[in-house]
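One protein chain is absent from this view; the other protein chains keep their places.
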Amino acid sequence: MIGTAHFLALSAVLFSIGAVGAVVRRNVIIIFMSIELMLNAANLAFVAGSNSLGSMNGQSIVFFVMTVAAAEAAVGLAVILALFRNRQTVAADEIALLKW
Amino acid sequence: MHAAATEATASLPIAVTYLRYIPLAPLVGVLFHIALGYRLGRRAVGLVGCAAVAVSFALATKAFLTVAGSPAGTVVTDNVYQWLSSGEFSANVAFTVDALSSVMIMVVTGVGFLIHLYSVGYMAHDEDYARFFAYLNLFTAAMLVLVLGDNLPLMFVGWEGVGLCSYLLIGFWYTDPEKASAGKKAFLVNRIGDAGFVLGAFTIFWALVDLGQGSLTFATINARAAELPAWASLAGALLLFVGATGKSAQIPLYVWLPDAMAGPTPVSALIHAATMVTAGIYMVARLHGLFEAAPFSLQVVGTVGAATALLAATIGIAQTDIKKVLAYSTVSQLGYMFLALGVGAFGAGIFHLMTHAFFKALLFLGAGSVIHGLHEEQDIRRMGGVSQKMPITHATFALGVLAIAGVPGLSGFFSKDEILASAYASGHTWLWGCGVFGASITAFYMTRLYVLTFRGEFRGDHHEWEHAHESPATMTLPLIVLAALAVVGGYVGVPAVLGGGNHFAEYLAPSVGHHQLGLDAGTELMLMGISVGAALAGIGLAWTMYSRGPKADRTLANALRGLYWQMRAAYNIDAVYDALVVQPLMRASYALWRSVDMQFIDGVANGTATAINSIGEGSRRWATGNVQHYMLTVLAGVAALVLALTLGALIGVAG
Amino acid sequence: MRNALSLLVFTPALGAMLIAAIPTGAEVLMRRLALAVSLVPLAICVWIWSVFDVSRGDFQLVERMGWLPQFGASYMVGIDGISLLLIALTVVLTPIVLIAAADSVHQRFKGYLLAMLMLETTMLGTLVAIDLLLFYVFWELMLVPMFLIIGVWGGERRVYASIKFLLFTMVGSLPMLAAIIYLALQHAGAAGHLSFALEDLYGTHLSPMAAQACFLAFFLAFAVKVPMFPLHTWLPDAHVEAPTGGSVILAGVLLKMGTYGFLRFALPLFPDAMVAASYWIGTLAVIGIVYGALVAMVQPDMKKLVAYSSVSHLGFVMLGIVALNTTGVEGAIYQMLNHGVSTGALFLLVGVVYERRHTRLIAEYGGLWKQMPIYAVCFLVIMLSSIGLPGLNGFVGEFLILLGGFRFDRVLGAVAASGVVLGAAYMLWMYQRVMFGPVTHEKNLTLTDMTRRELATMLPLIVLALVMGVYPRPFFEVMHASVATTLAYASKATAARDQAAGNPAVAHAPAAASIRMREARGHAQPPVGGHAPAGAVAAPAAGHGEAH
Partner (left out) sequence: MTQAINSGLPLIVACSWALLLIVVEMFSRDRRFVGVAWTTVLGFAATAAISLHYSGDPAVYGNALALDGYAVYFNLLVCALGAAAVLLSVEHLGDAGIVRGEYYSLMFFAVIGVVIMAAATDLIVMFIGLETMSMAVYVLAGIRKSDLRSNEAALKYFLLGALASALLLYGVALLYTMTGSTVLADVAKALSSTNYAASDHLVLLLATGLILIGFGFKIAAVPFHLWAPDVYEGAPTSVTAFMATAVKAGGFAALLRTMLEALAPMRAELAPVLWGAAAVTMTIGNVVALRQTSLKRMLAYSSIAHTGYLLVGVTAGTAEAGSSVMFYLAAYGAMNIGAFGVMVALARRGRGCENISDFSGLAQTHPALASAMALFLLSLTGIPPLGGFVGKFYVFTAALHAGLVWLVVIAALNSVISAAYYLGVVRTMYFDKAPDDVLPSARPYAAVVVAVAAVATVLLGVAPSPVLGTAARAFRLVLLG
């Protein structure tokens, strides 16, 4: 029977895929998407938790998280856009003016 | 037969207030010279200089007469103020005059005054006239403090004060680096001795504190010396004796005295013959109680004295500079005084001190007069026949030579003979042997000096001989007075066997104890005969050899083969000291500074600084600027943290 | 005058603000005002000395004001004999330095006066603070003006020297902060309320290990400042690069803060740890004496030579303190004053020739006696005072220290006595190369003798050296009671140590008259119970020697 533990395991897997995606891919937008994936993994954990606890709080929290993620996406893409307009590149390793 | 323990005479102190002016008068003179000296010109300076010492002399005489006049053992004291007081230790500025110090202050002020008078003439043409008299007065003040002080710290003030003045006076003509380093050498060697002195004082003080009566006054030390633990009195005595060897130029710290001849001749006469160098003998005599409480220390004193007497005498034979001969002669005579103290005959030691002050000051001033006359010529091989040009100097110098040689009838004979008799009486026959042998060598080199300087033809360059002249009255008058004293001085202590009452020894008895010879008349006369014979033999041999002129030195050299040239170079002990002490010290300090300070400590300090900077540089490089590297670090951080927590928990659970 | 001490401490700071307002042009006005301001603490100090009650060993003229009530730290100031003497030294040296500033400082004169006055405030603050936190505040604050003085007005390598000075001292003092807090917390644990007042913290019970650790932290902070042997390398650099005025104050007063710290804080707060450590501190001190003297022998630079001589002199002071007997400690305190006078004067003298020839190398000079006789005589007197010639002030301090040190440990005492000989050696050798001999450099022929201003700075110090040598009584009277109280804290431990060391235990710190009275004739029993009542000292401790 699929119990809370399985859901949590799935969210953990999703989380690590997101983490690996953020570190491996060069394109900044892909990196951002992977981070969004990690956020959704957290959402999944919330739902699993709320289910196991039988209370509705967890699921209501997911809505908060989603709105925040949306706002974050808007701001993030704006920043990436500004950067692209100036530098015509979205490769993460080329953006290294500020160092040491 | 050991001297009777000093009977605890009830010394009835006569409290007076004039004693403090004895050292104060020369001090006032010093201030005068510094403040007004350069403005008021030579006459005033000379006058004030001599007057200051004259005042001291008058007061000293007054004190001497009060002590001599009153019953035996009376002491004149003047407690000025409490100088130091900290915990158990306290020291007052307090002056005492008892039999011993009354003799000393008479010698210091008397001979001092004569030498001041002499200096008026001798230094007449020197532009730093005021500075010279300032130093001379300062010296007299310091010496008086040394002699009059009633406790060790106050004596130490005078002790180092005279050391300072000898430093200043030896290096008086400072433009010549030679003379300046001679002054420095004198001060430093004295300082080594003074370190011993101070440590000795500490040992005694704390031992006395442990007896419940912590104090460094001479009265307490002598009174409680017997109760001190054996090691304390022995260590204290020996350490104080180290101080004495430094000040009174005994082995091993005598090397500074011959170089001290770099100073003007009146300085050599006053400081390095009559007064300063006798400080060591005075100190040992003053603390006779302590030395008697540690018999071994007396043996050390005696042996060192005898050894120095012999060593210096041998070196004296081969010297060519008139002042160097006299310098080594002084070292040798001081050795005799320590020999006397070593065998317990403190009275005889002081007696010889007094007579030596007279004839040695006379010889130095005579030599000064000769040098002055021959325009700074000091090498006796290029002198000769000076008697024709300087009759008074010649006459007085001759009397001096006879006195020091121990010719009967003059002061030297009485004091030296008493020492030799005491040495024999005390059972140390080999000390006596050294003494007699030394006496004959003394007679030999003094006669050699006399003959080469005054007899025969003048060997110097013609021009000097033309201008050679007798010294002015201010110089010859002190010579005459000193010559008189050198002759008459001995009659104060004529031994009983020759019909005299030996008043000098009795007079000193309350201060330093009366040393009974305990010899029957026969042996005493026999001893006297031997010493006179030795003296005359020395004189005769020297006379015959040197009447042919300085060539005789070569015959002596052949006779003694290599040893002669060693003696000429004073066994080059200076070179030995330099190699053993000075050079290693300099190299060590240079190495210390280089290695310890520069490389080690600074190395550690700068090293940590560079290490921290390199760590900083390393972790600075960590921020590469690439966002993904940062993310990687964050995730690595996550992994590390989770690992730490879980491990912690597992250990927690297991533990 | 109600709060005399606060007035004493903050007058220079107020003066500095006043001077800050003056436009930079009017240098003469500034100098005069600065001097006037610095004379006010001198006047207050004279007044304090007149009202000071020599029989009391505890703190006098105590003022207390809330500062950090949450932590129990208060602005609490007071003085006893020891700090009064050091305050006197500070208020005497600062005006002299300000007078000398006219010659030695040429650029940014106003800043120099401000820094010097701020330095005086912080130094006086450190000496009067009897609240441990307030002491730490002034202790750290002292670094800033000195750092600026060395850094801004110093010589070529001033930057390295100032940073090194700062970091060396800070490495020492920050662990001390931790120790102070730890101590206060331990006391709070026992007494219930957190307090940094010194009187509360005396006698706080610490576990032996904690006491050792705290003592080590205090030791590190003060040893760097003294400076003691291995931690001294900042001193020569700081002295060489500091301007004349800076060197005088650095040597004259700042070094004494370390030794003062030992007496005021390390000893009473951690008596057992201090006594247990007295042997290795004594050894370090004696090494410092000999090492300082030896290295000074080969210094080509005059200021470096005087700097190393300071290391040697303060090694003596530390030996005196560590001897933990009345003679040694009183000698140490007196030597602190002497060193302030003689080394301060030495730096002024080096400054005199530095201003004329702009070099400090001994080889550059020679035969100065003929060119500058007055200078030579002043140099002679000060040099003699520095090597401890009897009759001058140096001797009194050194003799008592050696006397106390000898009682503490004969070997250390003997080696220290050899330090006296070495001391004379390097000084005389330097004096000879500078003053005697023929004039070697033609530039030396044109040297002018000391000006009136230079003499004005030198004369008070020479007079002090003479007076302190001939008649030291007034100074000793002031410190007897305070030293007795300080040693009373350690009397139990010192008695035990001396028992172990074989010296028969004489009533070391004759704290209470009663102990002394029961002293039997002949062999003195060890003090019964030994615990002299900590603060309450009754009889003046002056053992009047041959009373018997």
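By written order: A, B and C. Residues from 1 in each chain.
The rule is simple: a residue touches a chain if its C-beta (ideal position, glycine included) is under 8 Å from a C-beta of that chain, and two chains touch if they have at least 3 such contacts.
Here the structure is a predicted model, which means the values were calculated and not measured.
Shown chains touched by the undisplayed chain in the intact complex: A, B, C. Of the listed residues C:171, C:415 or C:496, the one in contact with the hidden chain in the full complex is C:171.
Residue in contact with the omitted chain (choice from C:102, C:163 or C:467): C:163.
The set of subunit A residues touching the chain not shown comprises 4, 8, 11, 15, 18, 22, 28, 31-32, 35-36, 38-39, 41-43, 45-46, 48-50, 52-53, 55, 57-58, 61, 64-65, 68, 71-72, 75-76, 78-80, 82-83, 86-87, 95-99. Those residues of subunit B that touch the chain absent from the view are 609, 612-613, 615-617, 619-620, 622-623, 625, 627, 629-631, 633-634, 636-638, 640-642, 644-646, 648-649, 652-653. In the full complex, the hidden chain is touched by subunit C at residues 67-71, 108, 111, 133, 136-137, 140-141, 143-144, 147-148, 151-152, 158-159, 162-163, 166-167, 170-171, 174-175, 177-178, 181-182, 184-185.
By our rule, only the chains that are shown with their structure count from here on.
Measuring from the averaged C-alpha position of subunit A to that of subunit C gives a distance of 66 Å. With centres set at the average Cα position, the gap from subunit B to subunit C is 36 Å. The multi-chain contact residues of subunit B, meaning those touching 2 or more other chains, do not exist; every residue touches at most one other chain. Counting partner chains per residue, subunit A shows two or more touched chains at no residue at all. Contacts from subunit C toward subunit B in the complex involve residues 164, 167-168, 230-233, 236, 291, 294-295, 297-299, 325-327, 330-331, 367, 369-370, 377, 384, 389-391, 395-396, 399-400, 402-404, 406-407, 413-414, 417-418, 420-421, 424-425, 428-429, 432, 435-438, 470-473, 476, 480, 503-504, 506, 510, 519, 521-524, 541-546, 548.
Those residues of subunit B lying in contact with subunit C across their complex are 34, 81-91, 153, 156-157, 159-161, 164, 167, 171, 174-177, 180-181, 184, 187-188, 191-192, 194-195, 198-199, 202-203, 205-206, 209-215, 217, 220, 585-586, 588-590, 592-593, 596-597, 601-602, 605, 609. Touching subunit A in their complex are the following residues of subunit B: 620-621, 623-628, 631-632, 635.
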